[in-house]
Every structure is written in C-alpha cells, then in structure tokens.
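With one protein chain held back, the other chains of the complex are shown just where they sit.
Right after this comes chain A.
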Amino acid sequence: MFDYAFLILLLPFLSAIVLGLFGMKMPRKVAGIIGTCVVGMLFALSLYTAYRYFFYTGEYAAMGETFNVTDGRLASGVYPTVTTFNLTWLKFTELLTFNIGLRLSPISVMMLIVITTVSFMVHIYSFGYMAERDEHYKFEEYEHGFQRFYAYLSLFTMSMLGLVVATNIFQMYLFWELVGVCSYLLIGFYYPKHTAVHASKKAFIVTRFADLFFLIGILFFSFYVGTFNYDLNVNPGLVGKLTALAANPALAWVLPTALFLMFIGGAGKSAMFPLHIWLPDAMEGPTPVSALIHAATMVVAGVFQVASLLPIYVQFGAQEQLHWIAWIAAFTAFYAAAVACAQRDIKRGLAFSTISQIAYMLVALGVCFYDSRNGSFNSAEYLHHGGLGYMAAMFHLFTHAMFKALLFLCSGAIIVIIGSNFKEYMGGLHKYMPITNICFLIGCLAIAGIPPFAGFFSKDEIISACNALPGVEGQALKWIMTIVAGMTAFYMFRLYYVIFWGSSYYEQDPENRRRPQEVPFVMWGPLVFLAAVSVCAGWIPFGHFVSANGLNYDIHIDWSIATTSIIAAVIGIALATWMYAGKQQPVADALQRTFPRLHKAALNRFYIDDAWQFFTHKIVFRCFSIPIAWFDRHVIDGTFNFMAWGTQEAGESIRSWQSGDVRQYAVWFITGTVALTLVLLCLI
C-alpha cells in the first residue's frame, strides 16, 4: 500500500542532484519551479500517506508483513509501525547492520506533514524573497544565488525526511549530519558577508561538537545492545536484550549513559542551554531558511530523537536522565525568554523565542514517567499520567512549526520591505502592510497561547503534563512553564508593537525614505496559508493520532490550568501593550535606565557566548591545544619527516636494482624463488 513511499526520499534527492549539477545552466525561474514542484509533489504524497496511514480500513502488506487495520488501527487499538523498505548497506553481524530504509510510525507521518508543508510554503515564498534579496548581495558572475539556494533547499528537504523516517539510529545519525551540512551551507549562503561566514562556522562547529556525543552514545548502545534498531514495536528481540541489560547490575549504567549522550547531540541541534549559542547567529542566513530549518524542522530534530527513544528511556531505567532533560529544558525556556525580551534584531528575538519553545517540548518529554500503579504501558491510563507529555510535546512541535514558520516568514516580508533587521527602522507598519500585520498578529496570539489559536491547546497540554508529574518537581515545572508562557506573550507582543505600531521610521522623513508597501502575492500567499493553519491546528484531535503508546487519547482541557496560563498570557500582553503600544515608550525607557546592567546583560544574551569564548580560547586552547600543537609540530611531524626522508633515501639506494638488464631480472627471479623455497622448507 505504501509502495510509492520510496519516492518521498528519491524525488528530493533527484531534484537536489539536478539542481546542484545543472541548476547554474538553467534560468532562475526554471530552477525554482523544479524545486517547488518536487516539494509540492512531496506535500501531496505526505498528505496522501497520512490519509492512508491513519484512515485506511482493510488489509495491506509491507516488506512481507501483513497489517489488518480498521481506520488505520490494528486490532490492539494502536497504529502499526510500517517499514516500507529497508536496504542493508553494510552488515557486521546478523543483527548489527547499517540499514537505509523508510519507516512509518505516527510521529514520522506527522513529521512528514510538518516538513513538507513548511518546506512547500518556503519554496513558494522564496520566489519573492530571494529575487528581492539577490540584488542586495552582488555575487560573482558564475555564482547564481537563486539556483544554488533551491538546490540546497531540496537537499535539506531530502535529508530531513530521511531523518524522520529512519529505521535505525544510525540512519538517523547519517541524515542528522546531512541536515547539519545543509544548515551550514544555507546559513553561510550570503558568503560575501563576514558575519554569515562566521555564523555558519559557529553553527557547524557547535552542532558537530554535540554530535560527537551522539555518535559516542550510538556506539555505546550498539556495542552493548548489538543492534542499531531502537523501535520496540518492530524488533521483538530488542525488548529482551534491553531488559537483560537493564537488569544486569554491572551494566545498568550503559543505557542511561548512552541515552543521555545521544540527548547531548539532540541538545546541540535543538539549541538547549548551553549549546544554544549557534542558533541566534544562524539568523544570518536567508529568512526562509530560518523559517524552515531554524524554526520548524531541523531544530526540532533533538525533540524528535528524544521522542523516538522515549519508550527506552521510560521502560529501561533512564527516568533520572529524563528529569535532567526536563530541568535543562526548563532553564533554557526561561533563559531564552528573558533574552528575547531585550533583542533589537527581530530575527534574533524570534530565534530566542524558538529556543524557548523547543525547550517547552523537551520539558514535556522530560516529565514523562512510568508508575506501575496506573496500569501498564499499553493501557489507556498511562496516557493520562506518565505518557501525556509525549503527546503534548509532539502536538506543540506540530503547532509551533506552523506558527513559528509563519512568524519568520512575516519577519522576512518586513525585512524585504525595510531592508534591515533592526526594530528602530520599523514601527507603524500596520498601515502599509495590512496582510502581514494580520498574519503576524495571528502568529503572536498563537504563540502566546490565547484560545482558540493553536498554541493554546498544545501549551496547555504541556503544562498539564508537568502537573501530572507527582511531587514538588511537577508543580515547580508547572509554575516555571506558566511564567515562561507569560514572558512569551510579553516579548512577542513587544515585537509586534514595535514593528507594526509606535512611531513610524518612514513617516519621520517621508521625503528621503522608501515607502513601505505590501509584499507580492507569492510572499503573502504562504503567509495566509500558514496563518489559517495556525488558527485551526489546535482543533485537530491530535491525541487521536499520536500518543505515547499509540492508543486513542481524547484531548480534554483542564480549565484550572488553562485559566492560569491564559491569565499569565493576558498579563504579558497587557504589559507589552502598556509599555510598547504608544508612539513613545516611557516605561520601557525608564526600566532600561533603572536597570542598565540587566538590560545590557539580556541584550548580550547574559554573556553565554563570551563564556564559551573564554572557555575555548583561554582554557581549551591554552591548556590543551597549544601543547598538543607543539607535540604535533615537533614530535609527530618530525617522525613523519624522518620516515619520508628514510623512504626517499631507501628509494634512491635500491634504484640500481631496476637496471633494465633482462639477464639480471632472471637472476633476481630465480634467487627470489629459491630463497622463498628455503624459507618454507625451514618451516617443515
């Protein structure tokens, strides 16, 4: 039934190859249209796949396995995990193989929808955006920015899709690195700009550093478990192996350690404190890229990874590590929200907001737990307690992808019109850009968690999940997240007011400044689409499709929690309105004067970048790199130089053997034969 599914990986791969190799010879339009059409097809394919996956009734087979489903569900009430193909790439032992395949599970189908929707919108939007921005940066004659951009986008889409349909952790890692490369290429897209080059290097080095831990985690896992597979539903043997490993007191440390090491990789990609430093700088890339990669898809790879491994975390003794994740994420959420309140660059503000929102998802995953008093893993009861966070995290991932992509694309529209990222050059835009204004407002309402917009539902589930965690921990997390929700509302509306209201930069000097205007249809079309999705997405019965153990979960709103978070959001919005809505902003300025240090610290991201700089330059470089470099320069190079010299000399000295004299050759031949015979005869 999913025989066509390989196209989901093949099509973007082909388009990346075609655009990458021949794009430069095509007119811009053709290259753009090829990329967009392919992603459009992928979008259609994903929707079709989701429809078949969730609503099919009947029997189908995939990879020799038969599934008998009613409305997509097996007789046990869960959605099946369908592997449509699984090619063995390298085989070490019967179990330990490198496979490349495609596997559909509820979350991977959901991710397919998220990725292709946002990617499709971004492809369309980029027609307008990149054409406009290309003129700002003069590329050399042979560098065709537009075509290159679409080639990278296709490559990224392929890699991200490959990541979410991975059949094993190694495939995930492979595509994980590929998305990292795409991110690097796209952040540094405007390479004549030094800041872009630095940002791309920073992003690559930081995430690569984190990925090292991911790889070590994978090696630990595969060494002790003996396989790269992680899906408990598909690999019956895996449960036994993991149980044995967890039960063995001498090796009980293995799984938690491996999982946490993998999480560090995820924390790098998902920009968790203190590895978040690359994401704000990544905003040097084109804005559509920020929307696609650094808001909706790649940065949630860490969340997706933890969610994929969650059954192992919960069932095999890594609860502790989950709680660490929750606390790291909660701190990140708070920290990023605080920094976001003071940013001047609108894209950086959004970037910190992204960090904060991803942290929400990881908090939700971190509060998952298992308590045997509330029934088994496969009971519906589990979904209301320990497993709620899983559903909440995925739900928030889904809604956040939509409204954050919307917000980024709106900011892109503004940047195209204004020609700058800084809020000082904006203000009063609601008159000139009505559609963008409405869309941005919808995005803000959604992220602030105002009903009936999408963010409200998912955020409410996350706070409920915190509440479900018994003990002080759960309550503490619940209140932290509620406060962060209030801060979110505040900084988003601060951003909204300074962009669209307040005093207009243009009107201060209308003679000499460019008059802002609405963006063309190819740009506002995607905005409207995403805005519509952001309005409706909350009403999707998400728990019906995705839940911790696959059973149906009816989302119900816990009004005592919802009311608190709505109040927090409203207070945040009110505060922002009071401080920033007017032409002048006396309160904000007064605050800035009263607490200059705090403001400066927040503007400078609480000096975390400087701390890293200090750590790497002063400590790592001085204490390790310089001695190692000396050792390398003198001892290792010396050894190799000596070897090279020796090789050269030896080569010189045996030259005469090759004399060109055939008689001499025959002598050597027979000498060699006789010598070898003698050696062997000695062995008898």
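The rule is short, and it goes like this: contacts are C-beta pairs under 8 Å (C-beta built on N, C-alpha and C of every residue); 3 or more make two chains touch, one makes a residue touch a chain; residues count from 1.
Throughout what follows, contacts and distances are computed from a predicted model.
Colleague: Missing chain's UniProt protein name, "ABC-2 type transport system ATP-binding protein", "NADH-quinone oxidoreductase subunit N", "histidine kinase" or "Carbohydrate ABC transporter permease"?
Modeller: According to UniProt, the chain not displayed is called "NADH-quinone oxidoreductase subunit N".
Colleague: From the listed residues A:Pro27, A:Pro510 or A:Gly672, report the one that touches the chain absent from this view.
Modeller: Here the residue in touch with the unshown chain is A:Gly672.
Colleague: If I consider the whole complex, including the chain that's not displayed, which of A:Thr70, A:Thr88 or A:Thr195 touches that chain?
Modeller: Result: among the candidates, A:Thr88 touches the missing chain.
Colleague: Since one chain isn't shown, list which residues of chain A touch it in the complete complex.
Modeller: 87-90, 643-644, 647-648, 650-652, 654-655, 657-658, 660, 662, 664-666, 668-673, 676-677, 679-681, 683-684
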